[in-house]
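Removed from the display is one protein chain of the complex; every other protein chain stays in position.
Now for chain A:
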Amino acid sequence: MQKRNLITFLSLLLAAVFLTVLFVAVTNSNKIEKEITPLATTIIELDEKTIASSGFVNDTGVSQVIQHCTQCHSSTLVTQNRLSEAGWKATIEWMQETQNLWDLGKNEERIIAYLAKNYGPTKKGRRQPIKGVEWYELD
């Protein structure tokens, strides 16, 4: 009788240990979740405040740009660049081929048009004048 109780106790203990190990393993595996999920089909029109805080020019397509382009990198990686339509398209293709960017679907055309219009190249020539000089007195 006593032996039987001991066996029951031991099997319960074993089950408890097993469940604990399983719980810890599952909890840990949740921690290695993939950080980025594409939002290709769920674009939401953003309000002015959100757009202003993003650093992007508010124009047609900005909601698509913010939701696709700032999941992996900051907006400044985009806004400091000046590229033609072909240049932005090539950049998107490069990110798709090498950097895990997803298919932008029907949003791609709008995103490229927005970027080429608001972040297009200006002619700089072979050397520009010295810019942004703040004058100060030097003794």
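In this section, contacts are C-beta pairs under 8 Å (C-beta built on N, C-alpha and C of every residue); 3 or more make two chains touch, one makes a residue touch a chain; residues count from 1.
Please note the rule applied: contacts and distances are computed from a predicted model.
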*asked:* Considering only the chain that is not displayed, what protein name does its UniProt record carry among "D-proline reductase (Dithiol) PrdE", "Amino acid ABC transporter permease", "Putative molybdenum containing oxidoreductase" or "tRNA 2-thiouridine synthesizing protein C"?
replied: "Putative molybdenum containing oxidoreductase"
_Footprint left on chain A by the chain that the document does not show_ = 32-37, 39, 42, 44, 46-47, 49-50, 53, 67, 70-77, 80-84, 87, 91, 94, 98-101, 121, 123-128, 130, 133-139
